[in-house]
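With one protein chain withheld, the remaining protein chains of the complex are depicted in position.
Showing chain A:
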């Protein structure tokens, strides 16, 4: 069987199952409050898919994905905040027409770098480009000097710390520790109603699939093979004449773009953006979504984000004390016992038995394995 087609049969099934889950199953069984929550989880899945490419395929562990998530989210939040801060809405302020937190911090004019965010096309561009440019700068500086592995992880983590401190410290420009809140409309369309949340959920789902297709394309292309080769034997790839650094920079930027889109969708779905989503802790939690789902599998990453967040919400609702213990235990268990996560359990345990079961009934020709490699 040809293996270099873009969509092997098992992958088609995997994508189809995920589509059924996201577009049919979840909306059917959940009320609108829960569906909105799952919409939020889907925005994390964008980050997890990016990480599956960077970390799982490329071997680059970034502990700063929250930075890109936050940059994308803040870009979107700035646009929405400006739209919400019309002079009529903010008439009671001493300077009407600027966001409320600026007024509270005695700012009398909009900072110049807020100005472009009056335009939606610019905002959409910025949601993707700001994280990408930032990732590009970091990537060029690090990968061209062949810094990788744990050093890269620590530096990206430092960026997460820096951005959080900066956002909290510059309260007048960024909304400080509360973040940018009280967002109302997107081009006149109220995003706070239940219907809007539901529509945004589907938009999330569609965008997620677009991202998944892009990720699948990367994985199945020559680039994807090179990434895996680089992860396993970087020097051999370099000696074969490939510019290893450029491939790493590209995949890191792609992951950042995915995270930026996720962040922007988070802002729309949840209605605020704050530094608690940027820092070290959320960044490392995003890695665990990917690890639980299976770091090698892009579909697994989506399931990982959904399952971990669902567990987090359920547990912290009923046993707030136990959640941190559970999360910590999950980290350790996944790393020590299931390094390939849910996708690994599927492809090593369930899928072979399933294939055996099916092939007993029909023809014994299938040997394709699981949706995840």
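Just so it is clear, a contact is a pair of C-beta atoms (placed from the backbone, for glycine too) under 8 Å apart; a residue touches a chain by one contact, two chains touch by 3 or more; residues count from 1.
Assume contacts and distances are computed from a predicted model.
Student: Could you tell me which of "Hydrogenase 4 subunit F", "Multifunctional fusion protein", "ABC transmembrane type-1 domain-containing protein" or "LIV-I protein H" is the UniProt name of the chain missing from the displayed complex?
Tutor: Choosing among "Hydrogenase 4 subunit F", "Multifunctional fusion protein", "ABC transmembrane type-1 domain-containing protein" or "LIV-I protein H", the correct UniProt name is "LIV-I protein H".
Student: May I ask which residue of A:12, A:109 or A:162 touches the chain that does not appear here?
Tutor: Of these options, the touching residue for the absent chain is A:162.
Student: Which residue numbers on chain A touch the omitted chain?
Tutor: 55, 61, 63, 141-142, 145-147, 149-151, 153-155, 157-159, 161-162, 165-166, 168-170, 280-281, 284, 287-288, 291, 321, 324-325, 327-332, 334-336, 339
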